[in-house]
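The structure under discussion is supplied below as structure tokens; questions concerning it will follow.
Just one protein chain is left out here, and the rest sit where they should.
Letters are used for the chains, namely A, B and C, taken in the order the chains are written, and counting of residues starts over at 1 for each.
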Amino acid sequence: MRFLKKELSVLALTGVLSGCAGSPTFLTPASPVAQDVAWLYRIIVYMAAVVFVLVEGLLIYSIFRFRRRSDDRVEPPQLYGNPRLELIWTGTPVLLVATLFVLTIRTMGAVAAPPAASTDIQLRIIGHQWWWEFDYPDLGVVTANELHLPAGAAVHATLDSVDVIHSFWIPQLSGKVDVIPGQTNTIWFQSDQPGEYHGQCAEFCGLNHANMRIKAVVETPAEFDAWVSNQKLPPPPAEGPAEQKAFDLITHGICSNCHALGEVPPPPPGQPEKKLVGPNLNHLMSRSVIAGATYELTPDNLKRWLQDAQRMKPGNDMIVKLNPDEIEALMAYLTRLK
Amino acid sequence: MSLLFGPGSWAWEPSVLIGLLATSVGYAVLVGPLRRRHHSGERVPVGRQLCFYAGVLSVFVAMVSPLDTIGDEQLFSAHMAQHMLLTFVAPPLWLLGLPAWMPGLLARRDRLARVGVRLTRPAVAFVIFNGTMWAWHVPFAYDAALRSEPLHIVEHLTFMATAVIGWWPVIQSWPAADDDPRPWRILYLFLSTFPCTALAAVITLSPRQLYTFYANAPLQLGVSPMLDQQVGGLLMWLPADMILILAALIVGNRWLADQTGRYAQGHPPKVATSE
Amino acid sequence: MSSQALAARPRDDGKERTALYIVLAAEAVFFGTLILSYLYLRVGQFDWPFNHPTLSQLIIPALNTAILLLSGVSAWGSERAILEAREGRLRLGLLVTLLLGLVFVAGQVFEFNRAGMRPSDQAFGGVFFALMGFHALHVLAGIVILAINLVRAFAGDFSPARHMAVSLGSWFWYFVVAVWLVLFAALFLI
Partner (left out) sequence: MTAQAQAQAHPYGTASEKAGILDWVMTVDHKKIGIMYMVTAFAFFLIGGTFALLMRLQLAQPNGRVLSNATYNEIFTMHGTTMIFLVVMPLAAGLGNYLVPLMIGARDMAFPKLNALGYWVFLFAGIFLYSSFAFGGAPDTGWFSYAPLTEKPFSVGHAMDFWALAILLLGLATTTGSLNFIVTILQLRAPGMTFGRLPVFVWTILVTSFLAVFALPSLTTAGGLLLLDRQVGTHFFNVAQGGSALLWQHLFWFFGHPEVYILILPAMGMISEIIPVFSRQPIFGYKAIVLSAIAIGILGFTVWAHHMFATGMPNATLAVFSADSFLIGVPTGIKIFSWLGTMWGGKLRFKTPMLFAVGFVALFLVGGLDGVHLAVIPVDWQVTDSYYVVAHIHYVLFGGAIFGLFGALYYWFPKITGRMMGEGLGKWNFWLMFIGMNLVFMPMHVLGLLGMPRRIYTYGDGLGWGIWNLIETIGAFVVALGILLFMVNFVVSLRKPATYEADPWDAFTLEWKASSPPAAYNFAEIPTVKSLRPLWDEKHPDLADWRVRE
């Protein structure tokens, strides 16, 4: 049985190392940080494998070697201990863990700070139950769930939560950092390879913890700049009565309770700023995902969402009941928010 | 380098030097000639004597080496290291060097002896040692000690004195005959980790500077004040706990040894098997 | 049940005492974690109401502390009394301790209200409420023990040979006093 287990683990490891069908694993890293950690992990796994084989080997050996023959009634010589031996198997682990500790410290130092002379992106990551808000203060861009990054840039992010504890994790780009209310954590990561990376909230944060995902899109600087300049555009003016109706719903109607559209207007004097619990709707259709990156953002899904958000993501905050012509109107306008 | 050997980096404070010298000589005389003359007790093994001198040495390192100067002027962490030497390194070493008969000499003055016995009851000693430890780390007390030299001396003296009291129940009662059963000493050491861990945790996890003195101390050797404070806390956290755990294991080891005789030390029986 | 009867063994003495020591140690850890929670919040929070306590703020807590200390003395007196077989003094000691305890609790409640604090005032309101409250609960528990002992004392249930209950009661009381001294220092003096 133990053999089977060993095979399993080996098989598993190889499966993992070969990047297992585009899984979001730090063992197929897309950033220097993840790379260092992957390297470290391989080392310690091989160390563990040696110990594993050694000890299980001893166990299996003594199982077969010292099995009592059925006819044997003689007691074996009684062995009470062996101080020298015990000293050895106290000392060896000490050396092993000491090695591990040195490796740990080395890698921590290596991943502590970004390499000099790389372009920097400032990013504010804000965790909401159950979606991610990404704010690029220097670029004046705010988006949700879909994180755009230029390849080769070092991203310096601060993490805040508006409600409970979340944890930000895009395995191929960086390890986890908890997103804690009342405490601003920081993290940096950098991706040199354009591509799409799956991330997800890693600290249980309530009903839809499983549906609080991240789609990270790393693109060439050119593509990124194009994306940014598009994101800066104001929402298009409404054309025709239907769109006007939708526009009013969004800016003054029921939608405006949770959502903003483009620039958030300053609150009327004397009133506190409205706490927006939903993503900004501007450039909605420029995102490829909706509902905490749980679904592709297609017109059909958008319509289903407007019809019954609770069926798609039970327990989320969008509990409005919209009547069919409102939905038609909204579809007409929202689908134009490219 | 200049830190280690630069001018004024070593604090050749005469009072300290004289004190240490007097202690060592006094000890040497007590365990040497005086003991032989008055037959005050069995001779002290060299190892034990070395322990005592090691204790003196660690005080020397704490009080005279640059550790002292840096701690007093620049780094909380250095100051913490100094205090660790004064409370968790020197006192146990001294007590290891103290043969059971030596306090016996004092015990002839029975009033003093009675006080000593009271003070070194585990519960009492525990409170005195940890109470002092905590009291001095209250920000205003700590800052005050840093600002006034006399108070600073009082601080260090109380640290050492109470540490001796705190370690007494652990070390002194052996090799002398045992009144309190040894297992209690393991528990005593185990419980002693709690106040240490707690105090260290508060210092380490504090999001702000606790001690104004270091918050606006001069040159920080390139260490940010916050990091300095965290390192200081950690210097108390792990080393203190580890020393206590180590002590607990040594005590437990000796205790089990004579609870089991040679049993646990692995001597196979002479007869191998019975037919 | 028979097993219970048979469980009585010569080495049984000190069972209760051992148990009490362990309980008190555990209780100490409980209050320790409470105080740590308070310190952890306090080092993170800047508007602590007692950062520089004024005399007027301290007067009542100080009085309470004195009262509790006094009760500690009388508790000690009652224990000595029974060891010296002076039942009158024992009853007196228990009674005085009990009354002082009640006064203390009343004082605590008064102080908490006088400070105009509500449990929901910021975090520190909760801290005061929790620390003083949990301690007050222990004082009340101690008072119950004292009351029982008092009744038994009037029933002439104690003698130098039979004093375990009194001693345990006193020990618990010393603990309560000690904890308050720490709390007083932690809440009002630092």
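Everything that follows uses one rule, which is that a residue touches a chain if its C-beta (ideal position, glycine included) is under 8 Å from a C-beta of that chain, and two chains touch if they have at least 3 such contacts.
Note that this is a predicted model, so its numbers are computed, not measured.
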### Query
What chains on display are touched by the one that is not shown?
A, B, C
### Message
List every residue of subunit B that touches the chain not included in the displayed model.
### Response
183, 186-187, 189-191, 193-194, 197, 201, 204-205, 226-227, 230-231, 234, 237-238, 241, 244-245, 248-249, 252-253, 255-269, 271, 274
### Interface with the unshown chain - residue positions in subunit A
1-2, 4-5, 8-9, 12, 15-16, 20-27, 34, 36-37, 40-41, 44-45, 48, 51-52, 55-56, 58-59, 62-63, 66-68, 72, 75-82, 85-86, 89-90, 92-94, 96-98, 100-101, 103-105, 107-108, 111-112, 129, 163-165, 167, 169, 171, 174-178, 180-183, 185-186, 198, 200-211, 213, 294, 314-315
### Message
In the complete complex, the non-displayed chain touches which residues of subunit C?
### Response
1-4, 6-7, 9, 11-12, 14-15, 18-19, 22-23, 25-27, 29-30, 32-34, 37, 40-41, 44-45, 47, 119-120, 122-127, 129-130, 134
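Here, only the chains that are shown with their structure count from here on.
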### Summary
With centres defined as CA means, the chain nearest the overall centre is B
## Note on the structure
Top of the farthest list for subunit B, CA-centroid basis, is A
## Note on the structure
subunit B and subunit C have mean C-alpha positions lying a whole-number Å distance apart equal to 32
#### Entry: Chain centre separation (subunit A, subunit B; CA means) in Å
48
### Message
Report the inter-centroid distance (CA atoms only) between subunit A and subunit C in whole Å.
### Response
51
### Summary
The positions of subunit B in contact with two or more other chains are none
### Query
Considering the complex alone, what residue numbers of subunit B touch subunit C?
138-140, 191, 194-195, 198, 201-202, 205-208, 210
### Message
List the residues on subunit C that touch subunit B in their complex, please.
### Response
25, 29, 32, 36, 39-40, 43-44, 190
